[in-house]
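A short write-up of the structure that comes next.
Removed from the display is one protein chain of the complex; every other protein chain stays in position.
Now for subunit A:
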Amino acid sequence: MTDVQTETPAAPEVAVAPKANPVAWPLGLAGVVLVIVGSFLSWSYDGTILNDLSIDFFPGGLQILAIVIAVLSLVLLLAAKGPLAALGSWLDATLGLRTFGTGLVLYMALVLVAISVESEGLINVNPGGYVTLVGALLIAVSGWLLPLRQLRNMKAAKLPGWVDILAIAVLMGSLLFLAAYALGLEDAWSFILCLVFIATAATGLFRTGAMSWVAQAGQRNRKVLTLASFAVAFLFPFTQDGSDANMSIATSVLVFAATAMGLNIVVGLAGLLDLGYIAFLGSGAYVAATLSQSAFATIGWKPPFLVVVLVGALVAMLLGLVIGSPTLRVSGDYLAIVTLGFGEIFRFAMFNLDGNNGPNLTNGPNGIPGIPDLELFGFNFGAVHHPFGIELGRFSNYYFLLLILTGGVILVFSRLNNSRIGRGWVAIREDEKAAEAMGVNVFGLKLLAFAVGAFLAGLAGTIKAHQDGAVSPDQYIFLESAFLLAAIVLGGMGTIAGVLLGATILKLLPEKLRFFSEYRLLLFGITLVLMMRFRPEGLVASRRRQLEFHEDDEHLAEVVENELVEEAK
């Protein structure tokens, strides 16, 4: 291809093999062998902890994870020198080995700690554990001894189209498998270790450059990527054997993610700080509750759910317009304060509309319990269904509905983002005065973001009411708004993948790690402060936001520009 021309200057450097430490490579190989052998041996004397790591030649789940890392390291070793050398000119084997080695050492150290904490002392660690630890150390050392090499540009790699698709499929498949596996882990230690494994594998893949290639492949086949992601999300309930425990977590993650994605339109796209967003979710939920068949519902009108959805969303949107129209003309700080106040007013209003002061709409602090399950087109969301002979419980039903909702919100988000309106929002964030002077309807666009955000939250609220079966004022406190915002900041403002990731992390971790829930505010606070300091654009950075946060990073601007020019071709 034409890229050959740009390639030529780099090519000679590739040919010059840097001087390698002669022991580095054999050391790595020995490490891999030790890890694999060690993982087939027993790690723990006690078979009741960490899902049983006590049987020789029958590796438990955590041992298999170690083997996976070892195999990945082996691939990198063979890419550095050996049969896969062709791969080695593209992949950064050295950086990858360092990450895998270091990660695996950390992993094994934690395993040893876990065993000694869970069953009285290091004495319960069997030799296999130590063998694996030594193997891990050897891989790490070999990684640090191997020289860094000049690599060819991954983007110039021209592979047939099906390789792209295959890579996406493999990635998504592993994602589904890992999610199912991690959620299936009952004890906190296993869960943490699994997280360490995921972090190690992901960082390693990033450092080798494999991930950026996959990301490119995703860019090239965006439709395939989107479809694959939804397929994975859709298949998830089928991996749960009808168990509702994880599905209940998954549904609450989805409600949270859909709401965060709505808020992402307001915060990430239009750049408005809304601290009372949860009130819009609440108004949708309260509308659904008061119009439901519940014995405690306060309004006699019982329209079909599709009407309720529309009413809930419209009521939320109306509230959004009422709050937005006077405040969006003033600067950002006022908006933050007014929305904060609005969130509290909403909660107090729901608390006090109990018939003592004013009409009885909400039953005050008791809320409205006993909201029946949804029934749409003859499909009862409360019942257990058996499609393809696989049992799907109540939460799975809601999960599918929420998945459609989340998909819808993502669709609205991305389509608005890539349109005249999205460009207007960016222009407003960049320079409000100049945008106005170029004919952009600044106020109108801000109000639009506010209204669309509120509409989507209201819509989500109506479903949430039925899924929870009850509404009460204390579900809609300021902390919830703060968490929504935290999910966006942590994940990456203005991105889809980032906010989904942020929402998942923020909702999933406290559910899985109960012991940590006491410190969760502290930990989130620290995490956010660190993020703001070191990576303000979030885990998954939107290109534009990254540029905005690093106004004077010339190098970044160059890199982004090259990507843009590349994409335009």
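Annotations for the structure displayed:
Note that in this section a contact is a pair of C-beta atoms (placed from the backbone, for glycine too) under 8 Å apart; a residue touches a chain by one contact, two chains touch by 3 or more; residues count from 1.
The definition used in the following text is that contacts and distances are computed from a predicted model.
The chain absent from the displayed complex carries the UniProt protein name "ABC transporter ATP-binding protein", chosen from "Cell division protein FtsX", "ABC transporter ATP-binding protein", "4-hydroxybenzoyl-CoA reductase subunit alpha" or "Quinol oxidase subunit 1".
The hidden chain makes contact, of the residues A:91, A:140, A:371 or A:435, with A:435. Those residues of subunit A that touch the chain absent from the view are 411-412, 415-416, 419-424, 426-427, 430-431, 433-442, 448, 452, 544, 547-548, 551, 557-558, 560-561, 564-565, 567-568.
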